[in-house]
Structures are given as C-alpha cells and as structure tokens.
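Omission of a single protein chain aside, the complex is shown with its protein chains in their original locations.
Order of writing sets the labels: A and B. Residues in every chain begin at 1.
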Amino acid sequence: MPDGTVISPMPEPASIEAPALDVAGLTVRFRRREATVAAVSDVSFALRRRETLTILGESGSGKSVTLKALLGLLPAYTEITGSVRLAGQPLLGLPAGELAKLRGQRISMVFQEPITALDPVYTIGKQITETIIRHEGVDETTARNRARTLLERMRIPAAERRLGNYPHEMSGGMRQRAMIALALACSPDVLLADEPTTALDVTVQIQILHLLRQLQEEFGMAIVFVTHDVGVAAEISDRVAVMYAGRFVETGSVREIIRAPRHPYTAGLLGCAVHGGRRGSALTAIPGGPPDLAALPPGCAFAPRCKYAVEHCRLGDPPVVTKSDGHMVRCVREA
Amino acid sequence: MISAPTAMLDPRDRGGPAQPLLTVEGLRKHFPVRGGFLNRRIGTVHAVDDVSFAVRKGETLGIVGESGCGKSTTARLLMRLIEPDAGEIIFDGDPLGVQSGISVNEMRRQMQLVFQDSYSSLNPRMTIAETIAYAPRIHGMKRPAAIERAEALLAQSGLDPARFARRYPHELSGGQRQRVNIARALALNPRLVILDEAVSALDKSIEAQMLNLLAEFQRHFSLTYIFISHDLNVVEYVSDRILVMYLGHVVETGPVAAIYETPRHPYTRALLASKPTLDPDRRTTEPPLVGDPPSPIDPPSGCRFRTRCAFAQAICAEMAPPLLTCDDPEHLVACHIPEAQAAVAAAHA
Partner (left out) sequence: MADTAISSAAILAALATARPASGYWRNVGKRLARDPVTIAVSLVLLGIIFIAVFAPLVSTGHPYDGSVLHRLAPIGAPGHWLGTDEGGRDLWTRLCYGGRLSLLAGIIPVSAALCVGGGLGLLAGYIGGAVNTVIMRVMDVFYAFPSVLLAIAICGVLGNGFGNAVLALSIVFVPPLTRITETVTAQTRRLDFVEAARASGSTAFQVMRHHVLANVLGPVLVYATSLISLSIILSAGLSFLGLGVTPPQPEWGVMLNALRSAIYVQPYVAALPGLMIFATSMCFNLMSDGLRSAMDVKLNA
C-alpha cells in the first residue's frame, strides 16, 4: 500500500483452493566421483495456505537439501527432477532471473544460523528495505516504514533503533526475528524454515515458535518447517512428514504421527525420545547408525535397523500405502 | 541413572559414602572484555559468581541453564583448565591446591571431562587408540600396556578395537567419536566424570544409545557424574539432583522430582514451561519469558533475574538472594520474595 501499511490477506476457507506449494516426485542427485548419490528421492507433498508441514528427520535424511532444492539454492552440478509448483507456477527449470523475482517475494527461507545468513556488513534496516524496494519498487521512505512495522510485528522492542543495528550487535533470538522479518518483508505465500530454532535457547525457541504460529495467522502463508526435534514438530505443525535416507517414510497429521505412528522408524524415533518419565530404565534406542547414502542397501533403506524386517523388505522399494485420510506409509507391513 | 549411591567403595575413597565427593564453595570467575584503543578493559563478563554446591558419591548432578549461565565455565573451573578468581574446591575431603590437601595433578587423575562432540574434540593426527592411551602414558604407563587398556575401553564403549583402534577421527561418525571421548575420559579410571553437553550434538537415536552407555558405565565403574546440558528432558532423565543456573548464579537446586514437579524459582518455572510439548493438543499458548537472556557482561545488580521477573521488588536490586531452603532441606532457592515462590509452586502444580 502507498502509505506503507501491509495488508494481510483476509482469512479464506482453507480447503477449496489450489495448493500454495505442490511438490511431486522431487529427486535430487549429486554426482560424485565414485557414484551418484540421491540425497532426496521421490518426495511429494501439497501444502495449502495457513498450513504447516514439518519435515522431521535426523542428520543426513535429506531434509535441508529438500528445502534448498525448492528455492533453487543447490549448486549447478546437482540433478533435480520432479515438479515443484508455487500456486500453480512451475519453479524447477525457471531461468535464474525469473527465479530471483520469485525468491523473497512469493517464497522465502529462514535459516538455522542467522549470524551467517544475514549479511554482516549491512544493517538490518538496509537489508529489509533493499528487499522491499527490489521486489515492489516503492521508494526508500515507504520501504523503511514497512521495515519498522515488520520489526514491530516480530515483537522486537525499539524497532526504529533496531533498523540501524548490524547483525552482530543483536542477540541470537533478536537476530532470528530479524531474519524472519526479512523473509516476510514482501508477504510471501510460502515460508521455508530450515531448523530456525535449533541453535536457540529453549526460552527463546518457544517465543519464536509462538511468533511463527501467530504470523501464519496474520500473513496466511504456508510453512515448510524442517527439524529433528519431535517436540518442536508437535508445537508448530499441522502435518508431519518423517524423512529417512532421502525419502518420506510416513506422512500424516501431527496427531496421527505422534499418537499412532505406523512406520517402524517413526515409532523408533518417538520411542527413543528422552524425557523424565523414563528415569531409571534403559532407553529403547534404534540400533545402528544413519545410512550411507552412497551405499544404500537393496530394498528398504531402514531394513538393517528395523526390528520388524523380513526378507521381503530387501527385495525392492517398499510400497507406498496411502489411507483414505491421507496418511501415507512406505512400508511392506502396511500393504 | 539409579538414585541410591552404589555400595562398592573405591580403594581411593577417603571418608565413606556420607562425605561428598566434590564440594565447591564460592566459585567465581570474571573475564575482562578488552577493546578500544589500547586494548583497555571496557567491561567484565561475570561468567560465574558465588557458585556453591556439593556432589555426592555415586550420584548424577545435573546442571541446567541457557547460554551465558556459566555452566561450561564452571566445568572448566572444576578441571582447573581456567584459574578461578575465588572459591574453594574440596575433593573427597581434601582441599585443592593446598599443601595438606590434594594437588591439581592428582585431582585430574580422579576427575575427568567429556567434551561436546565436535570435530575438534579429538586430535586429528592421532589414532583413536593413541588418543585414549595418551593420558595413561603421561602418568607413567608403558606404551603397550596403555594401548591394551585403550583397546579394552574401546570394546566396552561398543567400538570393535579391530576395526577402530588404528582409525583417525575424521573416519568416524559423530556418535562413534563421542564414544571415543567417553573412553578417553575413563582411561585414567576417574571417580568423577563431568559431561559437558556430551550428547547435545548427536542425533536423537544416537543420543539414546549414548545415554544407555553412560548408565552402563556408571553402574560398572561406580562413577559419579556431573551432567551439564541445556536439554531439560535429558537432564531430567539422567540426574538425581539438579542445579539451575542463570547468568553465573545458582538460582535453585534440589532433587530432580522437586525441581521438575514443584519448582520454586520463577526462572526455573519459566524454563520448564518453555519445553516444547509432546502433545499437539496441548500447545504452549503464551511463552513464559519475553526477550532474550541478557548478556553476562555487566549483568543486573542483585538478583540477576529481576529484569524479567514478574515478582521483582526493590530488595531484588539491592542484594543478590542467598540460596536458602524452603520446606525440604534438600531443596534450595535463591529468591527474596516468598510470594513469588508460592505463586510458582501453585502455578506449576
């Protein structure tokens, strides 16, 4: 708006509209000297506005690579196949100039370490106003007003003064809020969040999660949230996709996944969650370690660590079973 | 980790199970902040101020707090990797650094530190076996015997010595490196092991394995643990007693059940309430604390939590509250305001 205010979209009925983000068969391969490694294999999901999907996985599962592939942040030698649509518009294969226009404006990203993701030689105010000006072409004053309003909406006190701060002059939580402000500067339709609270203290983390939920209500965007923490997933998600060795092994609503997991890996992950209730007894750990993506076993990638594994599991890719309520499990036992 | 101290007495024991293994009194460490034209001192980081606690034999003391609270500095002060500005450390009845007491070198044989896994916690130019054998060799063991001990420890840590003894750190995964870290700490057969965020950097499935291993070692070697972490769940699972730190002060200490179920300090309550829920239907509606923890450079006077405390009064700015018992003699709180403690207890119930 010309006077600098930001219009939040009116709340819309969430069910009858095209998905804000539609991903089908996304596969990302890295060509290495010895072999080609598929960091992400056949990932599909659809996300509506005001919906949050959490990709839950451990290190090496491919969750960060998935996000980077959506935004085109991977190096040129990666092979990306599949389809990614942002409100119907295809993203993969777009020329760099077109993609740059969409990034920051229609789809943006929040990273884990704000101190490295924010440019250290520019003030916060400069970075936000620059983004607004580049995408929307307004003048400096309008952009600055918008930036200040944004910081206030992030619950950053003394927003006017903060505009002149450099990233290193702010505390961790403040920096993360500034990065979220930067990501939301042009009211994107989709926000990608790559472990944004992992490096934060727990009292700050809960504030940021709470803030993101509120901002989602106000801005109406879809969020793809990546984390390894089940508690964080429970706090923020509507739906959860559990990722292992580059594949979604289970997807469903957050309640289903946490209360009634069906895939052995999901059950194992939830089962080994440490909390005080388990005092005095040994934890049921998942045996073994994360798989080597360059040398995956035949068949199901989780089979070597799975206590329910049978011969059938090693024969071929496990079938994808989707129930009527949308709950998907990639396991032989469900077929 | 079981609550009762083990009955088996170490031959080095002096004083029996009733005597605390480690007593810390009035520990203090300030770091100067230098900057400006001639590298002048422009501020002070009050990392650790007047920290006192005791660790009983065979128990696990959990130290919990957020960044800047001083828990890692405390660990390094205990190991004498940093010299404290003030304070007394008494190891099994013997004061440290005094003629009649125990020397730092001797204490280091009985107390060891396990670091957070990072690539830098193991010497990249030494094999795993050499790294573990290093401490025994320094203290006089011959090389073949030390290597044999190292390989035995590797096996106990769940790493096959045939495959791992001659490997280098960069060939191991994070979980494997952490097992080596633990084995290295056990090489000198210590009685007390300080675990400084030892499982924080690991994947959840590996973390569970590691905690099981630590429990196994504690039983087998009759170890006493000081477990430092920011992860409230892990600390609750692992500890017998808890120490809560905020900006260099101890704000509350007591048995784990008392702290987690009936906390009395407003900060402890806020910390516990900030834990992400595991139930999607019971999400946190309001974050208990606003803003970031303040910097330990020139912290607030008196009670350092008063700037974020809903119950703060004038006295909180004048004087740092001492650690005093509430109803339970084991449960100590540092707070001037009884109403605050009562409100916290009621709210958390």
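In this text, contacts are C-beta pairs under 8 Å (C-beta built on N, C-alpha and C of every residue); 3 or more make two chains touch, one makes a residue touch a chain.
The structure displayed is predicted, hence computed values, not measured ones.
Peer 1: Looking at B:121, B:239 or B:341, which makes contact with the chain not pictured?
Peer 2: Checking the options B:121, B:239 or B:341, the one contacting the hidden chain is B:121.
Peer 1: I'm checking contacts with the chain that's been left out. Which of B:135, B:223 or B:344 qualifies?
Peer 2: B:135
Peer 1: May I ask which residue of B:113, B:202, B:259 or B:337 touches the chain that does not appear here?
Peer 2: In the complete complex, the chain left out is touched by residue B:113.
Peer 1: Could you list which residues of chain B touch the chain missing from the display?
Peer 2: For chain B, the residues touching the absent chain are 76, 79, 81, 105, 108-109, 112-113, 115-116, 118, 120-127, 131, 134-135, 138-139, 148, 151-152, 155-163, 165-168, 170-171, 179, 184, 187-188, 209, 212-213, 216, 220.
Everything that follows uses one rule, which is that only the chains that are shown with their structure count from here on.
Peer 1: Which stretch or stretches of chain A touch chain B in the complex?
Peer 2: Chain A reaches chain B through residues 58-59, 155, 157, 171-174, 201-207, 209-210, 228-232, 234-235, 237, 254-255, 258, 268-269, 272-276, 278-280, 282-287, 289-290.
Peer 1: Chain A touches which residues of chain B in the complex?
Peer 2: Residues 1-3, 66-67, 173-176, 203-209, 211-212, 215, 230-234, 236-237, 256, 260, 270-271, 274-281, 283-284, 286-293, 295.
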